[in-house]
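Here the complex is missing one protein chain, while the rest keep their positions.
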Amino acid sequence: MSVRTPDPDPDPPAGDQYGQSSGNPSGNAANPGWLSEIELAEARRRMPMLYVEGIPVRVDGMGQVMQVGILLRASPLGEMSRTIVSGRVRYGETVRDALFRHLENDLGPMAFPLLPAQPTPFTVAEYFPLPGVSAFHDDRQHAVSLAFVVPVTGTCEPRQDALEVTWLTPQEAASDALAAEMEGGRGTLIRLALASVGALR
Amino acid sequence: MSVRTPDPDPDPPAGDQYGQSSGNPSGNAANPGWLSEIELAEARRRMPMLYVEGIPVRVDGMGQVMQVGILLRASPLGEMSRTIVSGRVRYGETVRDALFRHLENDLGPMAFPLLPAQPTPFTVAEYFPLPGVSAFHDDRQHAVSLAFVVPVTGTCEPRQDALEVTWLTPQEAASDALAAEMEGGRGTLIRLALASVGALR
Amino acid sequence: MSVRTPDPDPDPPAGDQYGQSSGNPSGNAANPGWLSEIELAEARRRMPMLYVEGIPVRVDGMGQVMQVGILLRASPLGEMSRTIVSGRVRYGETVRDALFRHLENDLGPMAFPLLPAQPTPFTVAEYFPLPGVSAFHDDRQHAVSLAFVVPVTGTCEPRQDALEVTWLTPQEAASDALAAEMEGGRGTLIRLALASVGALR
Partner (left out) sequence: MSVRTPDPDPDPPAGDQYGQSSGNPSGNAANPGWLSEIELAEARRRMPMLYVEGIPVRVDGMGQVMQVGILLRASPLGEMSRTIVSGRVRYGETVRDALFRHLENDLGPMAFPLLPAQPTPFTVAEYFPLPGVSAFHDDRQHAVSLAFVVPVTGTCEPRQDALEVTWLTPQEAASDALAAEMEGGRGTLIRLALASVGALR
């Protein structure tokens, strides 16, 4: 598969989904802190890009993870792949706000995610352009991702380019079959997520 | 203050609040796995006792901790003290079930706690009969406690011997004034809890 | 396999290997806090037993885990099995001291383990007498184990009943083949340990 990237960053320059974004000190309209496509492409070749990733889960009444939500996504060329919630942290945006924004973009406004109280990710996933440096890679850039398990309590209706959310058991989510369908090493990320909640066997 | 113990264990031998307790493989009435008062007192002098502790918090829509719930408790002698949710893990009971049971005992059935998906506590608090071995002590026993931050979403109406829940800001909860009112070093435990959610300054 | 237990607890009642044990407030000879064999057997049927477990690893100069140490152990009946460092926390002993004591018992005095600065385990493994309650089980008791990854820098010469330490790559240590040789679900514990250090694929 030729393209193995964290999801394209769907940043609308005049974004208005920012209502909930308490941590953004620079939320005015013509934001000099946002990058044009060309500038972003340039930056990607020069600096590590900060990402957040979210593994949506369903938990039972005792907090135990019962299901893992995997996104089905179509590339611009029509290739299908499985992925998770993923996206860039913007200038001036908190990690928490970025995670919420991408969850809402990918799962819709009725997903009602319960963001963790802890600021520490379950792992730090390092994506390098060159495969083999770490378990993760991304043709397009060097990205460092803070990855979180996020229980969702509502209904997921993917927006943007995510076609649907499939709910899998922990055992299905940890399978080699799923890993083979996921880009950039994200099958490993799912397993680390399951391990962090004690749901990996 | 003469008595510095984790809370008395309100285990009714024929407990019926066990409905939610999925992990208990021995939930029948005359349970040989439960200890009489005398046996329990004996065990406390011989073995470390396994405890769970919960710090109830209120979070905002982004998961950030806004308030910490502190219990006001009266001892049998009428002494008042501040504490948190705390209690023993029973034979055959999962840590998760024990945490839920003690949260329900202390905060009432309408607190709707959101138990963490992760099995790892934010700290392991070791209570020794002799002060000074660690930050925590307990006249009565050697107790090892797995401590969790637990967001609650409902209404807290303490049952048993907890008189009320007071909601404090993180700053108030981390204060020396509060620490002075808490037994056994639990002021330190509150600070470690706040640190784990990035709410300690 | 009929016996699936955390390792027998090699507690000599007049233990003298306690030299390094800074946290023990009751280290005198005839210790009323130690249990006779009969008392211990009785307690095991009534209370959860607190355990520590250590996964010995070799790290490179950058701290990355290169190898995992697995113990080969012979049961009193001559059955061989693979296991990790594991043992009970005694009355009055800190978790840290218990971990050190069991590491020394199982790996010898020249292993030079680097105990973690953090008191939080990578997971809490709950062993129940009845299989299926959790990923872990133990015919003999309900044990709750705080599990740690411990880099060792010296030479491992197992004492007691551990016959040898085999050093495996992370990939070998995570294999189904190894898991099949381990008791009580400890293959899962190895995988959770590898995940916590980012060494699981």
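Chains here go by letter, A, B and C, matching the order in which they are written, and residues are numbered from 1 within each.
Heads up, the rule we're going with is that a contact is a pair of C-beta atoms (placed from the backbone, for glycine too) under 8 Å apart; a residue touches a chain by one contact, two chains touch by 3 or more.
This is a predicted model, so every value here is computed, not measured.
Screening C:35, C:52, C:65 or C:190 for touch with the missing chain picks out C:65. Among A:121, A:151 or A:198, only A:121 touches the chain left out of the display. Chain A meets the missing chain through residues 23, 25, 32-35, 39, 43, 45-50, 89-95, 119-124, 126, 128-130, 133-134, 142, 144, 146. Although one chain is not displayed, chain C still touches it through residues 20, 22, 57, 59, 61-65, 96-97, 100, 114-119, 122, 149, 151, 196-198. Panel shows chain B; residues 123-124, 135, 188, 191-192, 195-196, 198, 200-201 of it touch the chain omitted from the view.
The criterion applied here is as follows: only the chains that are shown with their structure count from here on.
Among the remaining chains, A is positioned farthest from chain C, on the basis of C-alpha centroids. Centre-to-centre separation of chain B and chain C, using mean CA positions: 27 Å. Shared contact sites, meaning residues of chain B that touch two or more other chains, fall at 119, 122.
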